[in-house]
Each structure stands twice: as C-alpha cells, then as structure tokens.
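Just one protein chain is left out here, and the rest sit where they should.
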Amino acid sequence: MAGGCLVVFTTALALVFFYAPTDANQGLSQRIFYFHVPLAFTAYACFGWGAWKALRHLWKRDPEADLESYVAIHQGVIFGALTLATGSIWAKISWGVWWSWGEDQLVLFLVLFLFYCAYFMLRYSVEPGPQRANMCAVYALFGVVLIPVSFLAIRLSKSFIHPVVFTSHGYQMTNSQFLTFCVCLVAMLSLFVTLYSIELAGKRLDASLRELRELLA
Amino acid sequence: MAGTGAGIMSPSEKYTAAAYLVVFVAVLAYVVIIASKLQRLQREVARLVELAKERQHG
Partner (left out) sequence: MTYLRDVGALARKDLLLELRAKETLPAMLLFVVAMLTIFHFALPSGSSDAATLGLLWSALVLTALLGLTRAFVAEREQGMFDALVLAPCDRSAIWLGKSLSVLAFLVCAEAVALPAFALFFSGVDARTVAAVALADLGICTVGTLFGAMAVAGRARELLLPLLFLPAAIPIVVGGVGGYLWFLALYDVLFAVLAWATFEYVVAET
C-alpha cells in the first residue's frame, strides 16, 4: 500500500508541475490548488471516518473502533492544519494577506481545528477506559454534525460581516486541470489510508507489547 | 539564501514552492516520529525477548 501511495503521489506531482497548464489569471500559484483542496477533502474524509468509527463504537460496541476513531481524527487534524497552512500561503499570493476571513473553507478549518484540538484535550484529560471511549465517540459525532452547521454559519456571517465576496474559486476547470485534481485527490486519500494504517498498527503493537510485558513481569 | 532565491524565483514561484514544502516537511516529520516510535518498540521487543529467555533458563 505504501508503494502504491508513492506511485500515485509521484504521478500527481508530475502532473501538477509538468502536465497541468498554468492558469491564465492566477499564474503559477494556482498550482497550490491541486494540493490545498485535496488536503481539505481528505481532512473531511478523516473526520467522517472518525465519526463513523465512533458510531460503530456506540452502536455495535466494536472493541477496535475507539482507537480507530482516535487515529482517524488525529490524521484529520494533521491534514486540517496543512489545509490551513497552504490556504494561508495561497491567500498571501492572491490577496497579499496571510489570513482572509472571506474564504469560507479556511475559516471553517479554523473552527474545526479548534474543535478537534479540544478532542485531544478531552482524551488526555480523562482516565482511559470505557467512559473515555464513549465520551470521545460522542464528541466525534458532534464534530461531524458541526461541520455543515458551521459551514452554513460562516456563509451566513459573510452577509453581515464581509459584503465583499471573493469569487476566484468560481472558475471552470479545464479537462487537464480536472484530471490533475482528481489524481491529486486520490494521492492524498491514499496517503491518509497509508498513514492511518501505519499509525494504527503502531498503536496496536504498543498495546499488545504492554500486555506482554505485564504477562512476563 | 533568500537573496539568491529571489534572483531566480518570482514571488509567486516562491510561495508555491513554500506551500508544497510545508506539506512535504509535515509528512517527513510524521515519518520521523513514526520511525522513532518504531525504534522504541524494537527496543521494547528486544528487552522482552531477553526477559523471556531468562525465564526459560532460570
């Protein structure tokens, strides 16, 4: 899987820099789009997957689901932070400022970043056990409901805080741009799957080693 | 370095490179963290193997 991820990623990078045409309006910096938006999509996928596993934990009492939910959200926060970083750089090129409240996606990620950082605070503040697993699962479910609600709120807020709406995203992608974008999205998702399984394997190994040590001691 | 970079690259190129670099560095940092964790686990396994051997002989 790691090999496949590497191949897709190399293809994606090659397409971004050698295949996709340079955008007429934005020039080279438009190429940030090919990483920024897939990063955002992957972060949503992580949070969604985390919430799904949380639901499995509460509903089916799947014993592995708590750890899987945690790892997925951990990945989601990493991808979310990268979305913020690349988005901030893009805002700097496009509008000359490091932060733009007019950019829905960016503001939403700030809110989600705050929300999911609190998830870690919650997790490390409560003693490990079934109650912690339940709480984290409930919080993860709240998160996935909060995503559309916050997005709607941010949309609404622009009508009274920022009358200026940036429309630079509204342009149509050409076929080659769309292809590059899709490959980048697949690359990013495969990166998530790879990192997710590696981290999960590490955590499980850690847990079974601890068990072994207790048996031997 | 910034001086030489500015000569060759336009600001737009620099920022684009920075954006990709941020992602690359983050993934790299992740891999380094996982690698160090792997080393720790390896040491742990070696210790446990020692312990088990001692048990068997002793």
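Going in written order, the chains are labelled A and B, and every chain counts its residues from 1.
Operating definition for what follows: contacts are C-beta pairs under 8 Å (C-beta built on N, C-alpha and C of every residue); 3 or more make two chains touch, one makes a residue touch a chain.
This structure is a prediction, so every number in the text was calculated from the model and none was measured.
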Among the chains presented, those that the missing one touches: A
Identified contact with the non-displayed chain, of A:Leu67, A:Met135 or A:Leu189: A:Met135
Among A:Phe115, A:Phe181 or A:Tyr196, residue touching the chain not depicted: A:Phe115
Options A:Leu6, A:Val126 or A:Leu205, residue touching the unrepresented chain: A:Val126
Contact set of subunit A toward the excluded chain (per top definition): 58, 111-112, 114-115, 117-118, 121-122, 125-126, 130-132, 134-135, 137-139, 141-142, 145-146, 149-150, 152-154, 156-157, 159-160
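The rule is short, and it goes like this: only the chains that are shown with their structure count from here on.
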Between subunit B and subunit A, distance of the C-alpha-averaged centres to the nearest whole Å: 20
Subunit B-touching residues of subunit A, taken from the complex the two chains share: 27-29, 31-32, 35-36, 39, 78, 81-82, 85-86, 89-90, 92-93, 191, 195, 198-199, 202, 205-206, 209, 212-213, 216
Residues on subunit B engaged by subunit A in the complex (per definition of touch): 10-13, 15-16, 18-20, 22-23, 26-27, 30, 34, 37-38, 41, 44-45, 48, 51-52, 55
